[in-house]
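Of the protein chains in this complex, one is absent; all others appear in place.
By letter and in written order, the chains are A and B; residue numbering begins at 1 in each of them.
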Amino acid sequence: MCLGVPGQILERVDSDLARVDFTGVRRTVNVAFTPDAEPGDWVLVHVGFALARIDEDEARATLELLGEAIAAELDASQPEPSNSLQLAGEAP
Amino acid sequence: MRYVDEYRDAEAVRAIAAELRGLVEPGRRVKLMEVCGGHTHAIYRHGLEALLPGEVELVHGPGCPVCVIPMGRVDDGISIAERPEVTFASFGDMLRVPGGRRRSLLEAKARGADVRTVYSPLDALGIAQREPEREVVFFGVGFETTAPATALTLQRARELGVGNFSVFCNHVLIGPALRAILDSPDTEIDGFVGPGHVSTVIGTRPYDFVCSEYARPVVVAGFEPTDILRAVAMLLRQLRDGRAEVENAYGRVVRDEGNPRALAALDEVFAVRHDFEWRGLGAIPRSGLRIADAYADWDAERRFAVPGARIEDPKACRCGDVLRGLAKPVDCGVFGTACTPERPLGTCMVSSEGACAAYYAYGRHLARDKMPV
Partner (left out) sequence: MSGEVVTLADGAGGKASRRLVEGLFLEELRNPMLEPLGDAALVAANGTRLAFTTDSYVVRPLRFPGGDIGELAVNGTVNDLAVSGAVPVALSAGFVIEEGFPLDELRALAASMARAALGAGVSVAAGDTKVVERGAADGLYVTTAGIGLLDLRAVLGVGRVRPGDRVLVSGGIAEHGIAVMLARGNLELELDVESDTAPLNGLTAALCALGPELRWMRDPTRGGLATTLNELAAGAGATVVLDETAIPVRDDVRAACEILGIDPLYVANEGKLVAVVSPGSADTALATLRSHPLGAGAAVIGEIRADEDPLVLVDTPFGGSRIVDMLVGDPLPRIC
């Protein structure tokens, strides 16, 4: 019941309706709650209504956090490389 | 699918799961409640419980709006649907929910009632416009995520003067349910994963009371595996640091102020009922919506007389305890025996988002206990 699916606005049909694309599936969606959404924008759709515009900056920020988590996990699982270099007299 | 797949990335999921291990105090048990049926479903569908440290237990709260409708109200809906002039339009998940005497809308349909599945309340209005000889009634179910759609549909119906359309309103509010859980004397919840899509409408401020009055943290989360695990991580960090704040981990769609237009529609079309019965939790004050007087002509409860009976859950049902985190599905004596997804006794088994139904359908092979009590 909480089903919200992201879709991209293809075109505005009238003041309240837009055609939205969901990875090759298209549906007319009521955009009365997201009046500023324009063709090209992504929206979250629930029972035929767009409830929110997807904020690209926030989305990217979240992905960056995920990237950091992956990097931290990789670091945590690497063996320590620098000691052996120092022992061999290399610059740190 | 964009804005879905990236947040399901397996590497990221494993990385966050690894982080979680560093955030728990060994041996200190933590119970986190996720209130949204969509979260329950996502957790089981993606097998996420296996990724949590043994100390963390996820409790599945009353966030399944289909599940919490009392049997008496389902019966009321069926009585409307059974009228020969009525076309009863409903979301698919409501069709199999049994009322008293175990009868459901699906069975009413089998006996000749004109029951139709719709994806959106606007589709129900469309049927009313195309079939003027039918009395079309829409079964309005859902939290604040869905209520705005019903509101807008009613506004449309009034604008267009569609007289053969009405709504049987069973929309409920998440805030009062959270308060009821927190007020319960033996509740043991340490923090809440906040409902992501409800929050697109109501924003994050309605959860402030959880922190200020009950000193529990809330993290509003999305529905992909990384969203849910990140929220758990943020809750664990708050607990470790002794904080109790509302954090928004679903910033890509949730704004702190919510959606003002959706909230305005709710204000115009609905009024808050004095109280409303939640299956498994009893009557919760100011937790349900009814249609406002200005839209009385589109209120199915005023148009049709309904039995309005109050039907008790069977004695053996422990849904109330499960919903408050006091019992797990397997602790209930009728789980999997007298109470199954096909023949549910209580609310938690009634739809695939209910805690017992999700566990039974997806997770009953995970027999392991996380930690000795």
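Basically, contacts are C-beta pairs under 8 Å (C-beta built on N, C-alpha and C of every residue); 3 or more make two chains touch, one makes a residue touch a chain.
The structure presented is a predicted model; accordingly, all values stated were derived computationally and were not measured.
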Can you pull out the displayed chains that the omitted chain is in contact with? A, B
From the listed residues B:109, B:156 or B:290, report the one that touches the chain absent from this view. B:109
Specify the residue from the set B:14, B:31 or B:302 that touches the hidden chain. B:14
Tell me which residue among B:6, B:49, B:245 or B:313 touches the hidden chain in the full complex. B:49
Which residue numbers on chain A touch the omitted chain? 3, 5, 22-28, 45, 48
On chain B, the omitted chain is touched by residues 1, 4, 8, 10, 13-14, 17, 44-51, 92-93, 95-96, 102-103, 106-107, 109-111, 116, 118-119, 123, 225, 341-342, 360-365
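As a working rule, only the chains that are shown with their structure count from here on.
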Averaging only over C-alpha atoms, locate the centres of chain A and chain B and give their separation in whole Å. 25
Chain B to chain A touching residues, read off their complex: 1-4, 6-7, 9, 11-12, 14-16, 18-19, 36-39, 63-66, 91, 93, 119-123, 141-143, 145-146, 148-149, 152, 195-198, 200-201, 223, 226, 230, 249, 251-255, 259, 261-262, 265, 351, 353
For the chain A and chain B complex, residues of the former touching the latter: 1-6, 8, 22-23, 30, 32-35, 42, 44, 46-49, 51-55, 58-59, 61-63, 65-67, 69-70, 72-73, 76
